[in-house]
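What follows is a single structure, and I will ask about it in a moment.
One chain of protein is taken out of this complex; the other chains stay put.
Letters A and B name the chains as they come in the text, with residue numbers starting at 1 for each one.
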Amino acid sequence: MPVSIAQDGTKLWQRRTSRAEWLHYAGWFALLLLFVFTWQVMTRDTIWAFVLDAPRQAADIGSRMWPPRWSYMSAVWKPLWDTINMATLGTLLAVAVAVPLAFLTARNTTPSARFVRPVGLLIIVSSRSINAIIWALVLVTILGPGVLAGILAIALRSIGFIAKLLYEAIEEINIEPVEAIRATGASPQQVLAWGIWPQITPAFAGISVFRWDINIREATVLGLVGAGGIGVNLESSLNTLAWPQVTLLLLVILGTVVVSEWVSAKIRHAII
Amino acid sequence: MLVIENLTKRYATGDLALEKVTLSVPAGQVVGLIGPSGAGKSSLIRCVNRLVEPSEGTIKLGDLDLSRLSRRALGQARRRMGMIFQEYALVDRLSVMENVLSGRLGYVGFWRSFFRRFPQADIDRAFAVLERVGLTDHIDKRADALSGGQRQRVGIARALVQEPDLLLVDEPTASLDPKTSRQIMRLIVELCAERNLAAIVNIHDVALAQMFVQRIIGLRKGKVVFDGPPDGLTPDVLTEIYGAEDWTATIRKAEEEDEQAAAVAPAVLARDTPMVTA
Partner (left out) sequence: MSAVSRRWTPPPLIANPVLRYAIYGGVALYLVVAFGTVELNWARMSEGVVRAGRLFAGFLQPDFTSRWDDIQAGLLESLTMTVTSTIVGIILSVPFGIGAARNIAPLPVYAFCRAFIAVARSLQEVIIAIFLVVLFGFGPFAGFLTLAFATIGFLAKLLAEDIEDIDPAPLEAIRATGAGWWQVLVYAVLPQVAPRLIGLSMYRVDINFRESAVVGIVGAGGIGATLNTAMDRYEFDSAAAILLIIIGIVLACEYASGFIRAKVQ
């Protein structure tokens, strides 16, 4: 009890009971210990001379990066186009897989909560846990470098993302209209298309466009592991220490990200 | 038309919602189902179209035994029963017309309905009922752009376009203001008379029920404790249904309103043509 009565009869107020207070401090102390321990493990092999040297290095690279090499732009258009395609086609592919997956996984639409739903959840978690660039690393080894590996990598990562948000939206729908459609004698597929789908279209549109926006960002770096797009140029420019080209590429990436954010905001406004 | 015998519903939690309910409703009769919350009114009408599975007993619609139908046959049987809901249960993002046409889903195939290519006969039916309930001007509006009374009219139109034999009506006025409530109740009763429909109307407003329906059934704890004409609702009967309370005011109110309604009937009718929107 936070309020207790002292021996002389006055009421004492504390924020927590003393036991809770102790647990509270013990928790923070444990967190502090964890931090100190992990910090020491992490920095065991750190060469502090490099760290101390970093500001000078930064100044040095900074001076070599400016001005950007604008003439390199002519070589960037094609990879930029590839980058946008990887994001767009990957997102479309992911949507095509994620929509049925979401319906199979949502508690209120799954054909079997015992068997199908856990499998769906497993697929979603596996897809979500691995970043696009790691999927790309794996796929480039399997399929060889190129845009196809990039598209599939984007799709594999996005399936889980879209399916998760979508099945949560499906689980939150209003059940009454669904009952009403069922009561008219509609078949289960019609109940899905007329009762449930219209309720989740705003969520669906929002989620897909949001993921496309993220995917543009992701697609810019997939080339670092050989999956096509503007990242390939970034990789080769970094390897040859062509800093002015790196600057140009960073500017292009930044510009693309800003434009895609603007486009996705526009589309979301138009649809919802 | 509808014959229910010994209907019992026990939920998985063990709650007994309905116990040996027996009643029958002839064509053209509107029955008001009253009772306290949790008396099983909602379970009763949902057992009829099997949105809730009955545990025991038989439910017959004409010669058809609803309680033992396969899934496919149930779909066909549901086409003969229109349902109207308390919160209207419209699909908000579909247009008024699409909501009404959803009443024909049991008659058209999946892809036809998916691409909104309904037979012209269904379109004609939909236009006719929309005109009857007074929503001709709102056909392509989204359902969530309408007022409560208009939304309930869409719900009624959706049930009517099924061309049902029976209407199941679940608290049609609980979300509406008093005036709109009366308009909606009047519309339902008129439509049942025009089309010779049997109807079961769940309603918690005793005065409103007395005003419009020909027969009242009182449920208490899943059992039928009253079945008779509206006049038969004496304070004793109401006490049996709802528990002890001073009921004279409720009954007097209903009578007065009845008289008032009779006195201003022509005016009300004029105001309440379907074109008037709530």
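Worth a mention:
By definition in this document, a residue touches a chain if its C-beta (ideal position, glycine included) is under 8 Å from a C-beta of that chain, and two chains touch if they have at least 3 such contacts.
None of the values given here were measured: they were computed from a predicted structure.
The omitted chain makes contact with just one of the residues B:Ser70, B:Gln120 or B:Thr248: B:Gln120.
Where chain A meets the missing chain, the touching residues are 31, 34-35, 38-39, 41-43, 45-47, 50-51, 54, 57-58, 61, 81-82, 85, 88-89, 125-126, 128-131, 133-134, 137-138, 141-144, 146-148, 151, 217-218, 220-221, 224-225, 234, 238, 250, 253-254, 257-258.
Contacts to the hidden chain, counted on chain B, fall at residues 95, 97-98, 116, 120, 123-124, 126-128, 131, 139-140.
The rule we apply is simple: only the chains that are shown with their structure count from here on.
Residue ranges of chain B in contact with chain A, taken from their complex: 49, 51, 75-79, 81-83, 85, 87, 89-94, 102-107, 110, 113-114, 155, 158, 162, 168. Listing the residues of chain A that touch chain B in their complex gives 176-177, 179-187, 189-190, 193-195, 198-199, 201-202.
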